[in-house]
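Here it is: the structure, laid out below.
A single protein chain has been removed from this complex, and every other one stays in its place.
Right, chain A next:
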């Protein structure tokens, strides 16, 4: 689906992402993991076309020239949901479809379908973000990203600000959604357990560079760098 060839991102003098090449397979879930500031969000923003990197980003085999065409095939949920506070949940969800002049009945049907998938009630849809809980906001963000039936879903720490019960619940829902819709997904997280739960393919990052790419099992069994073991042990300590 995505392939990144020698991508690097520079902010002023610092390299936020060092040259990276990786492939995101269609229908699979790739998880980006790593400590704070290691460049996960930046790499995700590259895939969403929000940062122009050096190197080539290919989508469906062709280097992306015009991001506007590709954007609608990508759903992106920013780190804290990124809901527009002046719009209700429903207005947030339907904003782009309305901009595109989609049929109102079609929009309503799609909204209902996704709302039931994420257990959002009609009453909750008519509230403003400030009137929703963190978990509900995250759900709305996911529904908004899925509205235009994207081929790829990009999620930046979708579960990090939630209490353990809601987190487990939403994790299950999310996995169901990804499997039901057959979407390709890229998910950023700090947490190894989330990585294990979601990943077909796992990428560990550190200081803007990739440390290891592979399955979760390979991380435990065949670490390519001492940092991989250190990262895994740090999580199990607490």
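In this section, a residue touches a chain if its C-beta (ideal position, glycine included) is under 8 Å from a C-beta of that chain, and two chains touch if they have at least 3 such contacts; residues count from 1.
By definition in this document, contacts and distances are computed from a predicted model.
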Matching the hidden chain's UniProt record against "L-proline glycine betaine binding ABC transporter protein ProX", "Carbon-monoxide dehydrogenase small subunit", "Lactate utilization protein" or "DNA topoisomerase IV" returns "L-proline glycine betaine binding ABC transporter protein ProX"
Contact with the hidden chain (one of A:40, A:110 or A:144):
A:144
Kindly state which of the options A:25, A:60, A:112 or A:131 is in contact with the chain not pictured.
A:131
In the whole complex, not just what's shown, which of A:2, A:59, A:76 or A:198 touches the removed chain?
A:76
In chain A, positions touching the absent partner:
45, 48-50, 68, 71-72, 74-76, 78-80, 82-88, 95-96, 99, 128-131, 144-145, 148, 154
